[in-house]
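Incomplete set of chains, arranged as in the complex.
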Amino acid sequence: MSTTLRLGDHELSSRLILGTGKYASLELMKEALTVSGTEMVTVAVRRVELGERGTGAFIDYLPEGMALLPNTAGCYTADDAVRTARLAREAGYSSLVKLEVIGDERTLYPDVVGLLEATETLVKEGFTVLPYTNTDPVVERELLERGAAAIMPLASPIGSGQGVSDANALRILRELFPDTTLIVDAGVGTASDAALAMELGADGILMNTGVASAADPVAMARAMGLAVEAGWLAASAGRIPRKLHASASSPNEGMISS
Amino acid sequence: MSDAAATVRVNGRDEPLEPGTRLDVFLSQLGLDAQRVAVERNREVVPRSQHGEVTLEPGDVLEIVAFVGGG
């Protein structure tokens, strides 16, 4: 089992990828990113504000050496997502993209038909496509057939904090695609959610709201970094089987006489 | 009709355009650092290396974007 996570050209020591949205301040973001141990962050692509100086401010607050994973968040059509991805490549000098084609405003579930189309287009253009998707194994297979570099199923809706809503679905994906990079993207609310997702077979976890909107984002960032590593180690360590009854951990022999 | 009326659409708003303005100059006029933005012109990305070769036309539709915090 590899101890690093390879995404595109990046070899990541931490299996936690953090978003950069929703922080109360850029200083807070910087500190949270730093303590989390993450080596890759997602960024959004948005129009610059004309007349405002300092569009670079955000980037300047990213810890040095941080790899960028631009997303196409907010795109509701394959076409918008493709154009946004191209702009992201131009902006960031890298062809890695977290591909989102959203199909519903309230749940932010993907539009899988548009997602498949955009994946196909971008792969042909040389992108390393990491598609945000549902947990449907047939959709995952079609994404992979179109050249997706990983599958990124949601644990639960983006920002919902519901954690792993369907553990069985993640188990199925891991079993059907044993050699595919599987990143759980969205829904993680606390450390145990992150550890559980890793134990179910994820190679990494991408999250934003769970950290950025916690009361103390820095503490939660650290917690998430530890939990992802804990879950990864636990998955590889071969846990004990669950039993209904007990099994003593101290010797049964050698008791003093009553 | 007059030159003064020439505009380009930038990020959804009309901006005045001096005839013959090159993209690199235009960005500079807007106070933007080309190293930190990406530009789409009429739905095609203009690579940074070509900013100095592209002359804007009245009616061009530009999207000028940068990275911001997001998840």
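Labels for the chains are A and B, by order of writing; each one numbers its residues from 1.
Throughout what follows, contacts are C-beta pairs under 8 Å (C-beta built on N, C-alpha and C of every residue); 3 or more make two chains touch, one makes a residue touch a chain.
These figures come from a predicted structure and were not determined experimentally.
Asks: Write the complex's composition as a formula over the displayed labels, counting all copies in the file.
Replies: Expressed as a formula in the displayed labels, the copy numbers read A x4, B x4.
Just so it is clear, only the chains that are shown with their structure count from here on.
Asks: On a C-alpha centroid basis, what's the spacing between subunit A and subunit B, in Å?
Replies: 34
Asks: In their complex, what parts of subunit A are in touch with subunit B?
Replies: For subunit A paired with subunit B, touching residues are 19-23, 26, 29, 42-48, 50-51, 53, 55-56, 58-59, 68, 70-71, 73, 83-84, 86-92, 158-159, 206-209, 212.
Asks: In their shared complex, at which residues does subunit B touch subunit A?
Replies: 10-13, 15, 30-33, 36-40, 43, 45, 47-48, 63-71
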